[in-house]
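This part shows chain A:
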Amino acid sequence: MNKKQIRTIEVAALTRVEGEGALRVVVEGERILDVQLAIYEPPRFFEALLRGRPLDETPDITARICGICPVAYQMTAVHALEQALGIVVTPEIRELRRLLYCGEWIESHGVHMHLLHIPDFFGYSNSIELAQVYPHQVNRGLRLKKIGNRLLEVLGGRAVHPINVAVGGFFKAPRLSELRSLADDLQWGLEAAIDVVRWVASFEYPEFKGDYEMVALRHAEEYPMNEGRIVSTAGLDIATDEFEQHFEERQVPHSTALHAWQLPHRSTYTVGPLARMNLNRDHLSACAYELSESVEMQWPCFNPYRSIIARGIEVVHAFEEALAIVRRYQGCSPARMSYAVSPGQAREGMWATEAPRGLIYHRYQTTSDGKIAHAKIIPPTSQNQRQIELDLAALLPQLLAQPDSAIGLACEKLIRSYDPCISCATHFLKFEIKRL
Partner candidate 1 sequence: MNADAVAVPAVDRSDPWKTWSVRIARLIRESETVFTVDLDFMEQGILQHYQFLPGQFNMLYVPSVGEAAISIAGRTNQGLLQHTIRSVGTVTQAIERGGEGMSLGLRGPFGRPWPISPLVETTATVDLLVVAGGIGLAPLRALIDQVGEQRANFGNVHVLLGARTPADLLYVDRQDKWRDQGIDVLTTVDRGNPLWKGHIGVVTLLIDRLSIARPHATAVLTCGPEVMMRYVARAALRRDILESNIWVTMERNMNCAIGLCGHCQLGPKFLCKDGPVFRLDEVAKYLGVQEL
Partner candidate 2 sequence: HNNYFEFNLGPHSWKQFLFPPKLTVAVSHRDSDGWRFETPQASLPSYAFLGARACELAAIAIQDRIFLHGPYVDPDYKSRRESTFIIAVNCTVAAATCFCTSTNTGPKCQAGFDLALTELEDHFYVEVGSVRGAELMSELHCVEATDVDARLAVELQLRAKKQISKFLETEGLQSVLLDNPEHPRWDEIASRCLSCTNCTMVCPTCFCSSVTEVVDLTAENVLRVREWDSCFNIDFSYMADGVVRNSRRSRFRQWLTHKLASWHDQFESSGCVGCGRCITWCPVGIDLTEEVALIRATPSSNRTLPIVKTFSAVCVLPQEPTE
Partner candidate 3 sequence: MSIVPRPRLGDIRVSKPRLAVFKFASCDGCQLQLLSCEDELLSLAEELEIVHFLEASSRIEMGPFDIALVEGSITTAADLGRIQEVRRQSKKLVTIGACATAGGIQALKNWADRSEFLRCVYATPETIDTLSTSTAIADHVQVDYELRGCPINRFQLLDVLRALLTDRRPKLPSHSVCLDCKRRDTVCVAVARDEICLGPITHAGCGALCPAFNRGCYGCFGPAQQSNCDSLVDWHLHRQVTAPTLVPLLRNFNAAAIEFRDCGDRVDPQSDLGQNL
């Protein structure tokens, strides 16, 4: 056999993703030797630094794992701890939490779609360039995102690291007038978000079909946010507290992020908007469902490039649901369930919610004096990471004729369609280059 040329394609810094990572592909002739989505984001050791902290700080501290989706961390943390402490919140608190999550979905999806992802479809390197040609669309996107932020501010105090989330509920319930004052913007947002989906659905998408198992929460009555059973497109259906019996997170040498896989076969799976929608489309709000029917898209969909459409539809859903909650709102008293840490009793609680980027799981053990004894946090990105690499490996053979830069760009686009959040992958390792 001829000695083949070894070709190494590197994208030194992935852009328009949250957090910092790199891509390294090693090719020998036609053969893909290695694909590494390397995350060089410095580790921040949240699970370790939570130990010994008063448990009611958990929502504030875990929020700092990720500035893009702090609410996801706060929501998962408070539910897990409430489970541990046996706290049951009122329907009003539950509803406000959903509203808060709507705000984060709108904001986070808004950032990803308009600022990070859409420029790809037009060949621009950022949304500022895109705005030169599509000012209306970019301004519309910014305004949508702003409404999401506004919602987070009213309910959470601020959009990044909200200060109003507590174990047991909220420090303060919003005033009726404050929430009602959002209604007009939400109404505008609903209509604008529908236009966005129509626009986005008209883009050209590469044909790509992943052979995936997709995993998401499923709730009996609603589109999943804060609770549900864990289900998959392959028929998995478990309670959230069984998560760790089915899924496992492992360190891989090339990344500061841990990778998760499904047991018993260490098979990969993905989470995220596409997974949620494939598994829960029947629970979409009226407008969102109708839209999902009318856009040109086959359900279930296994083309990661098209997740932007799912994201868009979820924004529509979030606006519609937020509007309904805001209109229904009659105040929330008590804003927070009081609780006492019963001495002498160590407890454990675990929970999963749906972060904008997909399923997120927390488990905590608490000490008898109300401190965190042990924390485990599995964010969406570490669950997707392995699958992204496999997708890249599947994509690459079709690209090999192209120059490295073009391959790099094509790979980056695929990665971006997953909306990976690298800051999120809490417990990330250092990338070590493997020399061939």
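Inclusion criterion for the candidates: all candidates are chains of the complex that A comes from, given by their letters.
FYI, contacts are C-beta pairs under 8 Å (C-beta built on N, C-alpha and C of every residue); 3 or more make two chains touch, one makes a residue touch a chain; residues count from 1.
These numbers were taken from a predicted model, which means no experiment stands behind them.
Engineer: Considering only this complex, which of 1, 2 or 3 touches chain A?
Structural biologist: Answer for chain A: candidate 3.
Engineer: Can you check the complex and tell me which residues of chain A touch candidate 3?
Structural biologist: Counting only chain A, the residues touching candidate 3 are 13-20, 40-49, 51, 53-54, 57, 60-61, 64-68, 70, 111, 115-116, 119, 125-129, 131-133, 135-136, 138-139, 142-143, 145-146, 149, 157-161, 163-164, 166, 170-172, 250-251, 253, 256, 258, 412, 423, 426-427, 429-430, 432.
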